[in-house]
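A single protein chain has been omitted; all remaining protein chains appear in their positions.
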Amino acid sequence: MNALTNRNNPAVKFYLKYKRIVIAFLLIIFLFILGEVTVSNFLSLGQILLTIKLASFIALFALCQMIVISAGGSGLDLSVGYTATITAVLTASVMDGQNSHLWIAILIALGIGIAVGFANGVLTAYLKLPPLVVTLAMANILQGAINVYTAGANITGKPSPVLRIIAAKSIGIFPNILFLLILVAVIVSLILTKTKLGVILFGTGANETTAYLSGINVKLVRCVAFIISGVLASVIGLLLIGNMGMAFKDMGSNYVMPSIAAAVVGGVSLMGGDGNYVGVILGAIFLQTLTNLLVAMGWGDAGKWLGFGIVLFVLLILYVSNRRSR
Amino acid sequence: MNKTTEKKQTSSFMNNMVKRPEFSILVILVVMITLTALLQKNFFSIKSIVRNINAFTPLILLTMGQAVVIIAGGIDLSAGPALSLLTCVLTFIMKEGSPVTGVYALVITFAAAVLLGIINGIGIGYLRIPPVIATFATSFMWLGTALFIRPTPGGETVNWFNAFYSFRSLENVPQVIRTIGDIIPPALVLVLLGCFFWYILSRTRTGRYIYAVGSSLESAYESGIDTALVQTSAYIINSVFIFLTALFFVGQNQSGDARLGDPLTLRAIAAAVVGGIALSGGKGSVFFAIVGALILSFVNKIIFFADIPYAFQTLVGGVIVIGAIASSRFYTIYNQKVRKKESSLI
Partner (left out) sequence: MVVLEAKGIKKHFGGVVALADANLICRKGKITGLLGANGSGKSTMSKIISGVYSADGGDIRFKGEQVKYRNPNEAQKNGIAMVFQNLSLVPDLTVWQNIVLGAEEKKRLFLNNEASRIISRNIIDKLLPGLDINRMIYELNPGEMQIVEIAKAVSAKPELLILDEPTAALEQAEVKSLFTYMRSLVEQGVSIIFTSHRLWEVMEICDDIVVFRNGTNAGHIDFETEEKDPEKLIRYITGGIKEIKIEKDRNTLSGNPVLQVHHLSYGGILKDISFELRKGEILGIGGLAGQGQHELMLLLAGNYPKAVCCAELNGKPINLTKPVNAIRNNILLVPGDRQLEGLFLNHPVFTNLIFPKMGLKKQPFITPRKMYKEECERTIARLSIKTDGLDIPVRTLSGGNQQKIVVGKWLPFDVNVLLLADPAKGVDIGAKQDLYAYIIEQVKKERMSVILYASDNQELIEYCDRVLIMYEGRIVSTIEENDINEDRIISASMGIGRTEGERHE
C-alpha cells in the first residue's frame, strides 16, 4: 500500500485530523513567499510579528464567533464589534488613565457582556429568531446607544496603564498581546478538549437531537454560548482601548466581518460542532497577511476586501462540496 | 335568505381580514402616517410628498428585491454592496458631455447586475452554500470591486441621467416637462416600474415556483421543479431591483460611492420582515413588503420631527427590527396553537 494513502501512517493521520489547520498554515506560508517574490522585504521576523500583532484582535473576536458557531443553530454574532466599542466608550472616562478604577471598568465590561449576550441568547435560542438578524439588530442598538451617549460631547478618558501594557507595549521585539493570545489559545484549547464543556458545546452543535435525547438542555447551551461571546467581546473592548489609547465611536466594528472570515478560513464548520482555536488564529493571521500583501502591492482597501471575498467564497465551495460527498 | 348569507360572508370576510397579519401591518402604517402628518407641517403638500417619495424610494426598491429572495428561501446580505458597486460601474462608464455613454452605462450596468445575481444564485442554488454565508462572502467581493473602481466617492454622469431623480436640471427640455417632473417624481415611476415588473413575474411559472421553492425545497424538487434555477432567478430578480435603486442614486448624487449601500442591507431585510415576509421562506407578499419599508421610513421621520435626538435613530431602528421579528414569531406560535385547538376539537 502506498504510504501516502495509508490511514495508519502518523503523518497522514495528523493531516486527516487537522486538515483545515494544515491548509491554513500552508496558505500563510504561500502568501509570505508570494509576498517576498513580488514585494521585497516581505518575509522577515519583524514583518511576521507585526502581522501577528495586527491579527491578534481579529483572532480574539473570532473566538467569539467560533464559540457561537460551534453551538450550532446557524449561530453567528455580529454584535461583537459594538459590544467591544460600547465597553471601551463607557469605561474610558471611568478609568481615566488610572489603574485604581480598573476593577470598576472590568465590572462594567462583565455587566455589558452578560446583558448583551443574554439578550442575544434568549432571542435566538428560546424564541428561535434568526441569529444573523438578531445580532445585527443588536449591533444597531448598541451603535445607537453609543451615539446617544456621545451625542454632542467628546469621548473623554484614557485606558489604565495596565491595559496599555497588555495591549500596546512589547517586550523586546515581541508584542505583549502576542503572549496574551498564546495564553488565551492554550486556555481555550484546554477547555474545549479537556473538559466536559467542550464535549457538550460541540455535541450540541453537531446534532441537537442526539444531544437533547442524551439529556442536554440544548437551548441553554446555545444561550450560554452567546453570553460567553458577549463577555469575551466586552473584555476585548478593554483591550482595544488599551491598544489604541483612547476610545472612539467605531473602534470595534471593523473587526466583525474579518472575525467571521477568520473562523471560516480556520476550519470552524458553519454547520456547527467542529472547530479548533489554533486553526482560527491561523485563519486570522492568514487574512492579515493577505491584507498586508495586497496593501504592499498597492491594491489597498479594494484588494483587501476583494481578496477576503474570493478566499471565503472559494473555501466555502471547497468545504461545502466536501460535506456533500460524504 | 340571500341577504343573510351575504351578511354572514362580509362579516366573515372582516373577521378574516382582522385575523390576517397584513391587517395589523396596515393599521401600524396608518398610525405612522397620522403621527407624521401631525408632526410635520405641510405633510400633504405636493412638495413634501415628492420629498418623502424620494427619501423612501431606495428602501422600497431594495426591500422588494430582498422580499423576492427571502420568499425563495434565501437572504441577500450582499444587496447593499451590490448597490454601491452598480453606482460605481454606472459613473465609471459615463463621460460628461457624451450623452451616448449613458446608454452604454445602462446596458453594461444592467448586465453587471444580472451577473451579480447569477454568481449568488450559483453559489446558493447549485453549490448549495447556505445563503447567509454565501452572500456574506460575495458582499466582500462586491465591496472590493467597487473600491477598485472608485476608492473615493465621485465620478461623472451625463446630463440626461438626472431624469432618474428630477427633471429640474435637465438641459434642452421644455418647462412643461419639468413641471410634470415636479408633480410626478421619477422615483415614483421607478417604484411603479418595479411593481409592474414583479406583477408580471408573479403571473408566470417563475413567480409561483419562487414561493414553492421557499416553502419546501424538497417538495418543489419532487414536483419536477428545477429548484436551483428558481433560486438563481430570485437573485437575478433582486438584482433588477438593485439596478433600479442604483439608477435613482446616480440620478440624485451624480456620483458613485463604494460605501453608499452598506447601511441599507439590514434595513431592507428588516423592512421585509416588518412587511410580513417570513425569514423561513415561502410566506408573504412582495407588495406588502413595501408597507414594511414605508413603516420603517416613517419611524425615522417621526424620530426626526418629534425632536428626539438624531442619535436615537439607529437605536430605535434596531429595537424595532427585533420587536418586529419577535412579534411575527409570537404571531405564528399563537396561530399554530389556535389551529391545534381547532383541530383537536374536531
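As written, the chain order gives the labels A and B, with residue 1 at the start of each chain.
Just so it is clear, a residue touches a chain if its C-beta (ideal position, glycine included) is under 8 Å from a C-beta of that chain, and two chains touch if they have at least 3 such contacts.
Note that this is a predicted model, so its numbers are computed, not measured.
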Selected residue (touches chain absent from view) among B:T34, B:S98, B:T152 or B:S219: B:S219
Options A:G73, A:P159 or A:G273, residue touching the unrepresented chain: A:G273
Identified contact with the non-displayed chain, of A:I155, A:A206, A:M297 or A:I317: A:A206
Interface residues of chain B (partner: the chain not displayed): 203-205, 207-208, 211-212, 214-216, 218-220, 222-225, 282-283, 339, 343-344, 346
Contact footprint on chain A, counting only the chain that is left out: 7, 17, 194-197, 199-200, 202-203, 206-207, 209-217, 269, 273-274, 326
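We adopt the following convention: only the chains that are shown with their structure count from here on.
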Centroid distance [mean C-alpha coordinates] between chain B and chain A, Å: 32
Footprint of chain A on chain B - complex, ascending: 75, 77, 123, 127-130, 132-134, 136-148, 151, 258, 266, 269-270, 273, 279, 309, 311-319, 321-322, 325-326, 329
Contact set on chain A toward chain B in their complex: 74, 76, 123, 127-130, 132-134, 136-145, 147-148, 150-151, 257, 260-261, 264, 270, 299-310, 312-313, 316-317, 320-321, 324
